[in-house]
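As you look at this complex, bear in mind that one protein chain is not there, while each of the others sits in place.
So that you can tell them apart, the chains are marked A and B in the order they are listed, and the count of residues begins at 1 in each.
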Amino acid sequence: MIKFILRRLLLTIPTFIALMFVTFIAIRLVPGDPVEVRTGEHGISPERLAYFRHELGLDQPVWKQFLDYVWQLLHGDFGVSLSSNEKVLTEFLTLFPATLELSLAGILFAVTLGVPAGVVAAVKRGSWFDHTLMGAAVAGFSMPIFWWGLLLIMLVSEGWHLTPVAGRIDMIKFYFEPTTGFMLIDSLLSDQKGAFLSTLHHLVLPMIVLGTVPLAVIARMTRSSMLEVLSEDYVRTARAKGLSEFRVISLHALRNALIPVVTVVGLQVGGLLAGAVLTETIFSWPGVGKWLIDSIGRRDYPALQGGILLISSLVIIINLLVDVLYGAINPRIRHG
Amino acid sequence: MFNSSLKLAASVGLAAMLIGASAASAKTLVYCSEGSPESFTPAMNGTGTSFDADRPVFDKLTAFERGGTNVGPGLATSWDVTDGGKTLTFHLRKGVKFHSGVNGFKPTRDFNADDVLFSFNRQWKPDHPYFKVSGGKYDYFNDMDMPALLDTIEKTDDYTVVMKLKEPNMPILANLAMDFASIHSAEYADFLMKAGKPEQFDQIPVGTGPFIFVTYQKDAMIRFKKNPDYFGEKALVDDLVFAITPDPTARLSKLKAGECHFAIAPRPADLEEIKKDKALSLISQSGLNVSYWAFNTEKAPFDKKEVRQAFNMAIDHDAIIKEVFLGSGTSAKNLIPPTLWSYNDKVPAYSFDPEKAKAMLKAAGVTTPLEIDLWYLPVQRPYNPNGKRMAEMMQADLAKIGVNAKLVTYEWGEYRKRMQKGEHMTGQLGWTGDNGDPDNFFFLRGCAASKGGLNVTKWCNKEYDDRLNKAKSLSDIKERTKLYEEMQVIEHEEAPDMKIGHSIVFEAMRAEVTGYKQSPFGSHEFQGVDVK
Partner (left out) sequence: MANPNPTPTLAPAGPLSAFWNAFSQNRGAVGGLIILLTIIVLAIFAEWIAPYSAVEQFRGMTKLPPAWAEGGDKHFLLGTDALGRDMLSRLIYGARISLFIGLAVMSVSVVVGITLGLLAAFLGGVVDSVLMRIMDLIMSIPSLVLAILVVSILGPSLTNTIVAVSVVYLPNYVRLVRGSALSEFGKDYIIAAKVAGVGPIRLMFVTVLPNCLAPLIVQAALGVSNAILEAAALGFLGLGAQPPTPEWGAMLADAREFIRSNPWIVTLPGLAILVSVVSINLFGDGLRDALDPKLRRS
């Protein structure tokens, strides 16, 4: 097992180095300049432009800039954001919990609804529930979520006044210093009455928007995987033994049916981060997705570079974890 | 499943009621702002959003009266002008305290001349210990030509500062009321330098202003509390919160839901809805800006006056104001907005007349179909809410006189640079006034600015330029006005550009907000504002 993990880790190293290099070059190929992009109609004099480019090291050849950057990274330094002068790592760590909270909520929403729905649909194959669910699932994973978000805001927030439209908590009523960055936890720690519920209330709609696509995928996956398992011999044996249908499904079938679902959940992580970019944009959610997009607009090289590196490492690690997990529940593929 | 979600909904509702009943006794004003500030040192910032976020903390030597352009006393209670306008002596206010307890800093002395020297020298002297801290971008100090204007700044005693200029310049008193000239605490700077974290100086601000900085969470919120010892107009609320909400739809929804009291920049499309809502109020003021469509007079056929005039007649101006500005702008016929002195209202506007435009093009020897390029703004600017939509309308109008306009755009920095080089045939641009002087607008068509500079029409007219230069040297407002009025006539006739519009700035707030005054500079200030 450990050998398997180590081998996989080693394999990610070249990917990671290439990733560093490619993003470094790519970011510098984006037209525009971090110094000029922030100036207004006045523009900036060539002398001052040259001065700042020199100060930022942008007048150096790209290969030298890259080596300097790698050297910095080896010392654990992700550099300083050009737009805010904050350390990139600090900035990322401030914003990341918001994205993580939203993503985890989205996945949780998708799993808690998707798995039972998929199971029921499989057990009652061909019923109206099955048909409705599968129809809804196709719509779900075909959903342009930026539109879905706007639509839900229009209906749920504006039309029915059920949820707030933006932000993570009602700032008029509640205030506490972030300790973990996860608003749900912080609001509980804060001891302020209603703060937790306000946070939850703000989280509901973005969670649904972000969770829609994974929900559809997971429901479909669970259903088809369940169908397959239900036709296997051991399930028939279990039934023949006279076990109740509920026990057959929950104890024997579900456990095996969930193996491919785990993979799918893992594979959703990358897509989830892309979805987070759009969800954060629509709901003014202070997370890393929006920050990355803004950084492209500001030509904030260090922020962009650091942000992509950190997020991509995360994706790589999660994919690795999924593989390991998959190997753990399904020993056959471990050496495959 | 359904059961539990129902329960959840019910408990959320119940909690909402409970919260409503136990509304906190401390008064909080929540301002839904547009974005995160670049830093908390105004001198390093360039956007209104950033200045708004810094302003509660700071004061300047002079100050614009709240909601106006008149310059009055700030941290300087008075000043003397001597030496033919080349020497300014500022008498500083006594007993002013810097905020205490922010970032572990407790001031041991009152505000004095050292703080003034520190604040300007930091931006001015490259050998100043703080000059390079946080990147050292002092755009406004340079944009306002301060290095060229200033000769020396010295203190004669703790409460007197003498500023010597290289040439007489009265508008500098207005410059000193601008945000870049905010006064920082020199003692706080030393404190941080000793602690080895000078960069915090620009992240955790200490000033003398009406509000004290409490906390900032990037892209989420900024929190201030009232400064009870403030020397000027005091804050009326206990807490001031900037809820950072970039999406205008979300801002309006939060405003309507009572999650914020005040929202910046409502969408023109939503103005009707805000007007109808009794819980909200809407105020407006014309902005100090202009948007125009520049013709590159160095490129055929725009080297011909008649062609430029014809293009002025080809565009349906009113439709643009209506559909692009959506009521948040007025049609422009001069380079300066009507609120600025010397505005010449006798200048007629070009009327929309495609037939005549066609005939004029023909008379000028232009064969149609004519292919041109039309550069449109890649970003929203204060004077142009939607360059893209505007360009689409212009394109449709031009097609009717046989002109095929190709829409072109670049990244904003690139766009400006290429236009200054004169790569475009025609293109949208505009200007926002800095200090309320007409010269700050008219220089845009001067010959000096036409050589690779901000005059993107590349038009250089001796009649106009002589008057421009003469007006700058005069101190008599009447004489200047006369020259500026003549220049507007010349410019109308020569038509190096098509004037598009001046924006109207709207502010939306809840009806219970009182005491807010709209600033002609588009800035937002919250001392003297209360929530009933």
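Everything below uses one rule, namely that a contact is a pair of C-beta atoms (placed from the backbone, for glycine too) under 8 Å apart; a residue touches a chain by one contact, two chains touch by 3 or more.
This structure is a prediction, so every number in the text was calculated from the model and none was measured.
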| item | value |
| --- | --- |
| Selected from A:Leu29, A:Leu74 or A:Ala240 as touching the chain missing from the view | A:Leu29 |
| Contact with the hidden chain (one of B:Asp54, B:Asp239 or B:Asp270) | B:Asp270 |
| Which residue of A:Ala18, A:Val62, A:Leu108 or A:Leu251 touches the chain not shown here | A:Ala18 |
| Selected from B:Thr47, B:Asn103 or B:Gln395 as touching the chain missing from the view | B:Gln395 |
| Absent-chain interface as seen on chain A, which is shown | 12, 14-15, 18-19, 22-23, 26-27, 29-31, 134-135, 138-139, 141-144, 146-148, 150-151, 153-154, 158, 224-225, 228, 260, 270-271, 273-274, 277-278, 281, 289, 292-293, 296, 308, 311-313, 315-316, 319 |
| Those residues of chain B which, in the complete complex, touch the missing chain | 248-249, 252, 267-270, 272-273, 316, 319, 323, 388-389, 391-393, 395-396, 407, 409-410 |
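Following the convention adopted for this analysis, only the chains that are shown with their structure count from here on.
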| item | value |
| --- | --- |
| Distance from the mean Cα position of chain B to that of chain A, given in whole angstrom | 37 |
| Residue ranges of chain A in contact with chain B within the complex | 30-33, 35-45, 48, 52, 55-56, 82-86, 91, 94-95, 98, 113, 116, 153, 157-158, 161-162, 164-168, 170-173, 175, 177-178, 193-194, 197-198, 200-201, 281-284, 286-287, 290-291 |
| Touch list for chain B against partner chain A, complex | 1, 8-9, 11-12, 15-16, 18-19, 22-24, 28, 30, 36, 38-39, 46, 132, 134-137, 139, 142-143, 199, 202-203, 215, 217-221, 223, 239, 241, 243-247, 249-251, 253-254, 257-261, 381, 410-414, 416-417, 420, 429-432, 454 |
